[in-house]
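In this view, the complex is presented without one of its protein chains, the others remaining in place.
A, B and C are the chain letters, set down in written order, and residue numbers restart from 1 in every chain.
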Amino acid sequence: MAEIMYWEAIRRAHDEEMARDPLVIAMGEDIGVAGGTYKATKGLYDKYGPERVIDTPISENSFTGLGIGASFLGVRPIIELMSVNFAWLAMDQIFNSAAKVRYMSGGQLTAPVVIRSPGGTAHQLGAQHSARMEKVFMGIAGLRVVTPSSPKQAYGLLKSAVRCNDPVFINEHELMYNMKGEVPDGEYFHPLEGSEVTRQGRDVTLFGYNISVHWSMQAAEILSKQHGIEAEVVDLYSLSPLDRAGICESVSKTHRAVIVEEAEAPVGVGAEVMAIINEECFFELDAAPVRVSAKMVPTPFNHTLEKASIPNAKDVVAAVLKMISGK
Amino acid sequence: MAEIMYWEAIRRAHDEEMARDPLVIAMGEDIGVAGGTYKATKGLYDKYGPERVIDTPISENSFTGLGIGASFLGVRPIIELMSVNFAWLAMDQIFNSAAKVRYMSGGQLTAPVVIRSPGGTAHQLGAQHSARMEKVFMGIAGLRVVTPSSPKQAYGLLKSAVRCNDPVFINEHELMYNMKGEVPDGEYFHPLEGSEVTRQGRDVTLFGYNISVHWSMQAAEILSKQHGIEAEVVDLYSLSPLDRAGICESVSKTHRAVIVEEAEAPVGVGAEVMAIINEECFFELDAAPVRVSAKMVPTPFNHTLEKASIPNAKDVVAAVLKMISGK
Amino acid sequence: MNAADKKRVLREMLFARRFEERCYEAYVERKIGGFLHLYPGQEACAIGVMEAARPGHDYVITGYRDHIHAIKCGCDPKAVMAELYARETGCSKGRGGSMHIFDVEHHFMGGYALVGGPFPLAAGMAKAIKMKGGDEIAICFLGDAANNQGTFHETLNMASVWNLPVLFICENNLYGIGTATHRSTAVTEQYKRACSYGIESSQTDGQDIDQVYAAAKVAVDFVRSGQGPYFLELCTYRYRGHSMSDSGAYRTKEEVEEWGKRDPIVILRDRLVESGELTLDDYQAMDKEIFAEIENDIIPYAENSPEPKVEELEKYVLAENDPYVKGGVR
Partner (left out) sequence: MNAADKKRVLREMLFARRFEERCYEAYVERKIGGFLHLYPGQEACAIGVMEAARPGHDYVITGYRDHIHAIKCGCDPKAVMAELYARETGCSKGRGGSMHIFDVEHHFMGGYALVGGPFPLAAGMAKAIKMKGGDEIAICFLGDAANNQGTFHETLNMASVWNLPVLFICENNLYGIGTATHRSTAVTEQYKRACSYGIESSQTDGQDIDQVYAAAKVAVDFVRSGQGPYFLELCTYRYRGHSMSDSGAYRTKEEVEEWGKRDPIVILRDRLVESGELTLDDYQAMDKEIFAEIENDIIPYAENSPEPKVEELEKYVLAENDPYVKGGVR
């Protein structure tokens, strides 16, 4: 297993899938000649040519729709939306076309597109470039949503997403493209559904996804070393559908749940995980579950405010300590 | 107090506000000459003229953006999106412009627009005309979201929304425009925040909003008459922000909560209300809170399937009985 | 079109008219629910264009006013009617409805209800055709008011830059619901708007199927020969309301009457009668035959078909047993 970066993992998945199937294409703004803002398609323009690695105009709704239309006829587009903030412009095609066409055609037509986009608060990108939009994507029927927390997942989820017959949205993160991690040398298909226990523990479960898995892991280390608390960390890489059984299993073991999300709390992952816990294993709880979420503010430019607007490992530690001391 | 219809209440609020302030305008598709699909602006074109009652082209993102830009200079647009399904097209301007401009300008600029739109599953309008999108609107900072369940609220919330300095989204319902109810004869401003106890009860709280308040009321009647269970019904007319104190107060009284929502469950109102209960008054609960929600499907055309895809009063009754017998 | 073709398309137009009128009745009888957008007045558009194209071979997509486009592509009218009746035998298994007729086998890729939504989907199909090397073209039928949607602009630009085999047909019936086109649109002659994209375009009378056919032939040949996209505007009129709940107050009686004199069916019928290729009796017989087909075959089929099972409510949301979902693929 080689250690590669997250962006390299994505690039490799593109490359392998494009080499295998001439109907796999990549499209997006500046992904061709320039190789992509985050290098996810670096070198592929030269390798596969402009018909398959397509620099699009700044027309998010329509190039997304164009990819969806192509997928009706068996093309497998991997569409990059340069920033999830721009996805608002493409939501009409994502939800009204891709997510509904199978149902409203009575199963005749499917839209096997992959849409990838980085969300998250990076470094001072301001209110219009820092949104976390996973919750918008995961509430609506007909679309799968996954969010890789490691190069391995980034590689394996993209591979599976390209092959899967459903439309899949892959929520990446601006700050994670340079993260290193091991990726299997051979082909690897990560399941699109499920969750992963990233760290075993007995005292509390920290639910994270994407970048918040890392905050949770850091918090777990601190809790273990400094407080003797053993936290289990569960990586919810599939946001739609969420892994109800996996969530319940861990809560039934630790009896305490903290959900860590980078987004503002209302109607987010935290709320949904809490709801699932309430529905599935309420009486397993020894304490009220807690969300560690962003503040309900557009992201400030100033770095200090920016950091204060989103959670971090320390906030997770504090939440756990409060929960456990309060028992 | 006169009994008028929901659409008449909305029309009256438009009329009064337009008569008072020459900078209040109405805009949307077919709202002028035709008076609006749901008659919300009936007769106003003749009264206030084409400069103030504006038939727009089918350009949802840009006419919404145009309204927002006008609001920067003190105009107060009431924008109708003919169906909430079309709102996907306008989300970019709603969230990237209206909801963020106050923050990113450091408080210099505000976007006091009102955007009204009917959501909900009506009668066989199909997958692309039946979405419930309140959860998409209520998760993001900078936008108020209200949803009237009665003519009085429809009137009073629109009046307040026009005057308030924040952007406000008003989530209406296709099936409610012909609902009758009492509206004060004099001017009335409904608070934009809060919740209302629509029925007092002691055994369980049914949380509803918009149309699901009515299902909850019907369920409460059945529960009372047939099962001797007295349900409290709380109307969450403000979806963003939700009334944390009001939610907690009722749960602290009844110790049981059922949230009734027309939308698919994930990351919806139900999840958020559960999260608030978990955060605010977890130990008041005598039973796990429950959501009564739609199935996770695009809305089917067939009427039987359509009805089966969304909840109704019977489902609420069943959920309550299950909860209470299971105690 | 030779004489036999013309008689056939006359029958097709008449069938379309009667089919839609029958839908209207069924709606009034509450056999059909939801939105219903009918086609009377515009028959020469879909039928004329597809006559010049290859139905069942070329990929067709359109908006919510889609029954006739589907039928002309080869979709069984019984399956369309059954869909309107929301039956399991409907072409979209009763899940789609009037606005969402699909017949993928016949390359009718669906009716969509978001105005402007089909533009990019059509260009995407054209992209797929180009990649796969087929000789099909993609044809997108939409209304005049749809051209004010951003997707029109974005898609036509991409179709031009990438030289995609897509034909845009604009059925300009002068209104978007109750808003007259000139009230919403700066340049009302729609074919002129293609100039912003360097796209070949033309305008023709949409009531005269011979003219539609001739113009569409040029357009189809242009696209099929790989010269790029084409935009064809057809000047037409709908005789009924936008959908069933239309007040009609936005149009004058005179205007409606004026256009009534340019009925596409009457124009072709009279031309055939004049040239001696048809008698009025033939026409009456044709109409009777159509009536019989609708009443004896189509309606009973729809009426007697079963509804979808409630247990199958959650079918067709996502792929079933997709191997990449649960893991284990190596």
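Here, a residue touches a chain if its C-beta (ideal position, glycine included) is under 8 Å from a C-beta of that chain, and two chains touch if they have at least 3 such contacts.
Model, not experiment: these values are computed from the prediction.
Of the candidate positions C:Q42, C:S98 or C:N157, contact with the hidden chain is made by C:N157. Here one chain is not drawn; of B:M1, B:L109 or B:A245, the residue touching it is B:L109. Looking at A:E29, A:E80 or A:E249, the residue that reaches the missing chain in the full complex is A:E29. Considering the full assembly, A:H129 is the residue among A:R76, A:H129 or A:R163 that touches the omitted chain. Even with one chain removed from view, subunit B keeps its contact list with that chain: residues 22-23, 25, 51-52, 54, 56-57, 59, 61-75, 92-93, 96-97, 101-110, 141-142, 144, 160-161, 163-166, 187, 189-194.
Mapped onto subunit C, contacts with the missing chain fall at residues 148-154, 156-157, 160-161, 183-187, 192-193, 195-199. The set of subunit A residues touching the chain not shown comprises 29-30, 32-34, 55-59, 61-62, 85-86, 89, 123-129, 295-298, 300-305, 308-309.
In the analysis below, only the chains that are shown with their structure count from here on.
When chain centres are set by their Cα atoms, the one at the greatest distance from subunit A is C. Our note on geometry: subunit A versus subunit B, Cα centroid distance of 30 Å, whole angstroms.
Separating the centre of subunit A from that of subunit C, both taken as means of CA atoms, is a distance of 39 Å. With centres taken as mean Cα positions, subunit C sits 36 Å from subunit B.
Across the assembly, subunit C contributes residues 92, 94-97, 100, 112, 114, 150, 317 that each touch 2 or more other chains.
Looking at subunit A, one finds that residues 61, 92, 96, 103-104, 141-142 touch two or more other chains.
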